[in-house]
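Removed from the display is one protein chain of the complex; every other protein chain stays in position.
Chain naming follows the written order as A, B and C, and within any one chain the residues start at number 1.
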Amino acid sequence: MNVNQTAAWIQSYNQHLQEQKDYLTSLDRKIGDGDHGINMARGFAEAAKAVEAETFETSADVLKKAAMTVMSKVGGASGPLYGTALLKMSMAAKGKDVEGDVFAEMFEAAIDGIKQRGKAETGEKTMLDVWVPVLEEVKSSGFDAAIVEETAQKAMESTKDLTATKGRASYLKERSKGHLDPGAVSSYYLFASLAEALKEEA
Amino acid sequence: MNVNQTAAWIQSYNQHLQEQKDYLTSLDRKIGDGDHGINMARGFAEAAKAVEAETFETSADVLKKAAMTVMSKVGGASGPLYGTALLKMSMAAKGKDVEGDVFAEMFEAAIDGIKQRGKAETGEKTMLDVWVPVLEEVKSSGFDAAIVEETAQKAMESTKDLTATKGRASYLKERSKGHLDPGAVSSYYLFASLAEALKEEA
Amino acid sequence: MSVGILLVSHSGKVAEGVKDLIHQVVGDLPIEAAGGTDEGELGTSFEKIQTALEKVTEKAESTIVFYDLGSARMNAEMAIEVTESDQIKLVSHPILEGAYLAAVEASIDKSLEEILESLEKEFGKS
Partner (left out) sequence: MSVGILLVSHSGKVAEGVKDLIHQVVGDLPIEAAGGTDEGELGTSFEKIQTALEKVTEKAESTIVFYDLGSARMNAEMAIEVTESDQIKLVSHPILEGAYLAAVEASIDKSLEEILESLEKEFGKS
């Protein structure tokens, strides 16, 4: 993934989020406070603008720029969480060609960051329930963008059956079951956008 | 104490409070939130107006009117507490000539009400530390307005050495020592006003 | 929905702000804010509390009343006594955190008893 593809990733993700803004918000209305789409659309619109406005040397630089913008502009739990994930991926990518095992290193760093920030583990009905299966897949079979997207989608769908024990949805206890986790859905879009960006000319 | 003297009591008390408004507030600034003078002056100005605007049959009616006004207009802990005290005195005075032992009954009823409302006992650096010594004096030696005033004054002064365990001042713990309790001071004025009112022509 | 919430604070901003927070999450809960004095200063108003309590009890079968500091409790107690209903519970749990938890549970049709239990479990005896 070269620097242009990395920038394209952020642009593509932003587009997904703008399109799915209302859908994400409606998911969050069911088990949260109904702002996930608004938060993500606001933050990544800014991130996309910031990334577009500059020229970057490396993928790590693009990710860092996006991270800083997302952290300060999202305004919900997803702000610190996606901000941390992007920042950790940037740090893991630093000085490396982003390909093969480096993706696994980046995803692992992001997951460590998300866990540290949110004090959550897998199975708690959060974005981690998408990120962790993706990492496991990449670790066991190597990085393949199409398979990453597919894994993310399946993992996202499986959050429906989970009971939330972290975040706003945890107040609902067993009643959170039967609904997709909004952050898991937005995480799926992140991996879908990655697959799209990698199809761009290198 | 006839109905006119009872009305005079409320008027005289209001006058004391207007004069001592800043002093009471400054006491409350030291160990509370600095509004006791404001609260009491506001509430009793309304009560004095309400009492003046009507003619009453009995002392109990005057006290009830004052109680209802104070309850809704004071706006701090002292509102429910003085409101309850006045209301209980009104109930104890109902159908009786207010003299001799009836004063003891009234004060006792007021104290029961204050205790029930504020969940406090004597020694906690509240208005009770004036009311209870007054009741004890009246119970042991009979009602004498001048002695009641004197007892109230001494009791008020002795709150200086107490440590607050109820109300806002209790957050200060041992640091509440060395200051008069604002509600004890305003209670002293209540008994001083009573003595004044009883000097009025019957 | 059968459980409603009354917020009694010394500050109008606090009472309104907590109501906003809850409204965002649970749109159709009977909830009222009674904050500040009649003049809009810091303090509590018996009349304001009474009016707000009546509004909640009109819509809710039972009501949980949260307050912030001791003197708010006394005014709230008086208003509750005047209302003469045994379906109003005054609790000493944290006003924001407690009311948020209670609101979410009320929105999923927990009973008054269940909500009071959850509050005790989370914040200790009231």
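Rule of thumb we're sticking to: a residue touches a chain if its C-beta (ideal position, glycine included) is under 8 Å from a C-beta of that chain, and two chains touch if they have at least 3 such contacts.
The structure presented is a predicted model; accordingly, all values stated were derived computationally and were not measured.
In the full assembly, the chain not pictured is in contact with A, B, C, by the touch criterion defined above.
Residue C:Val18 is the one among C:Val18, C:Leu53, C:Met74 or C:Ala106 that touches the chain missing from this view.
Seen from subunit C, the chain kept out of the figure touches residues 9-18, 20-21, 24, 35, 42, 68-69, 94-97, 100, 124. Panel shows subunit A; residues 33, 35, 39, 71-73, 75-81, 83-84, 117-118, 166-168 of it touch the chain omitted from the view. Residues of subunit B in contact with the chain left out of this view: 32-35, 168, 171-172, 175.
We take it that only the chains that are shown with their structure count from here on.
Put simply, the chain closest to the centre of the protein, by Cα centroids, is C.
Taking the mean of the C-alpha atoms as each chain's centre, subunit A and subunit C sit 38 Å apart. The set of subunit B residues touching two or more other chains is empty.
Contact with two or more other chains is made by no residue of subunit C.
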